[in-house]
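One structure coming up, written as structure tokens, with questions to follow.
Every protein chain except one is present and positioned as in the full complex.
== chain A ==
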Amino acid sequence: MKSRESWGRYPQVEQQTHALVWRTDALPRKDGSLLPHGLGRSYGDSCLNAGGTLLLTSGLDRFIAFDPATGVVRCEAGVSLDTILRLAAPRGWFLPVTPGTKFVTVGGAIANDVHGKNHHRGGTFGRYVRRFELLRSDGSRRVCAPDEHPDWYGATIGGLGLTGLVTWAEVQLTPISNPYVLQETVPFGNLDGFLDVARASEKDYEFTMAWVDCLARGKKLGRGLLYRGNFAPPQFDGLPLARSHLSHGVGLAVPMDMPAFCLNRLSVSAFNWLYYHRQNGKPKQRLTHYDPFFYPLDAIYAWNRIYGRRGFLQFQCVVPYSTARDALKEILERSSRGGLPSFLSVLKTFGDIPSPGWLSFPREGVTLAMDFANRGEKTWKLVEDLDRLTRQAGGAVYPAKDARMSPENFAAYFPQRERFMQYVDPSFSSSFWRRVNPVSLPFSLAAERGETASPPPRSLLAIR
């Protein structure tokens, strides 16, 4: 059958697909398990279902209602954040929380309880989900809200699509006066510098995130640029494009899988050096449209193809403030030593606003995201080490970006796992879920376990 990939393009698995068409339809009866799949922007195997069926939600792309007075939008789960922005931004409403790409569905944003540049002020996406309908494989439908089936609500937000199919959801948007962001870029010389400027920025800036030069070492370890910003006040309303939704998502494209030699230590090193020094060491201010501010990578269609056919491994962890300084230092040192440069590394502080989701990833502390071209065993060992350092620091790793964390680490990172398991639909599963819960295999998946359990045989890492 048609093959679907995750954004990291690893692992590659065989699975069936079933396109959903109407939100009132019953779930299909299939041999093997089901998993909802939106736009496939999860990096690892949480959006894959080897040997089972993916329920493609892209056909559930209808709006149900939008109230321009209150900013409440109700839509089917396959509607993308891009589509919501097209409707809402020209009418003065923006997403309450947005990840670094607008090409994710509402269902996916709920299933991964996504976060964005405003986590320190706004928390996760799940907090703004007023209600949704959950369709289970037994045919039951529940409208879930904080005060209606709160257990199903908490299990499903961040629940990786395992509790059933979200057919529609209602989201509270946030008002904006115009589509502009006043952005400031502040260089920092090392990790301590980041922590100082990031904490200091939290009070006055709605949005913060930092790019880090992961090849800098020694005293410069952790140097980078912090981006902070706020939506522009009403005096900027008169500018051109003020009622617009820009979407340059189809401007540039990576036309083919890039050969492996294009991305090496030298090219990544040069990119990082140039990027850092473009700034001349001084803060810079500018006015920008929200699209390039929030979604710089959306401008390059299928940017994941620069990693070639073997794909890449993403790694995103969060560590608490108490251990952040030392743990991040070790993690950055380990990755700069690895000989496998991360093309894009991002640091961000998370606030203490709790999420309603039981399996939600964000928690107070500092988060670091990196991606590594898949170079086989070497890459795997590096990411394993980063995982170990994260666990020692009392942190957690993000399932949406993971293709390899161990069952033990998953259990350590997500203490509500046991409670959550009782809410998993018996007919739903994912490659990720079977990997981190090897004892509860619903049916024989021995072959798949061999592929992803650690440590993997070398030959399997080369699987494309």
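Criterion: a contact is a pair of C-beta atoms (placed from the backbone, for glycine too) under 8 Å apart; a residue touches a chain by one contact, two chains touch by 3 or more; residues count from 1.
Definition applied: contacts and distances are computed from a predicted model.
Undergrad: Given the options "Putrescine-binding periplasmic protein", "Short-chain dehydrogenase", "Sugar ABC transporter permease" or "Cytochrome c oxidase subunit 3", say which is the protein name UniProt records for the missing chain.
TA: Options "Putrescine-binding periplasmic protein", "Short-chain dehydrogenase", "Sugar ABC transporter permease" or "Cytochrome c oxidase subunit 3" considered; the missing chain's recorded name is "Short-chain dehydrogenase".
Undergrad: May I ask you to list the residues on chain A that touch the chain which is not drawn?
TA: 2, 19, 21-24, 62-66, 75-76, 87
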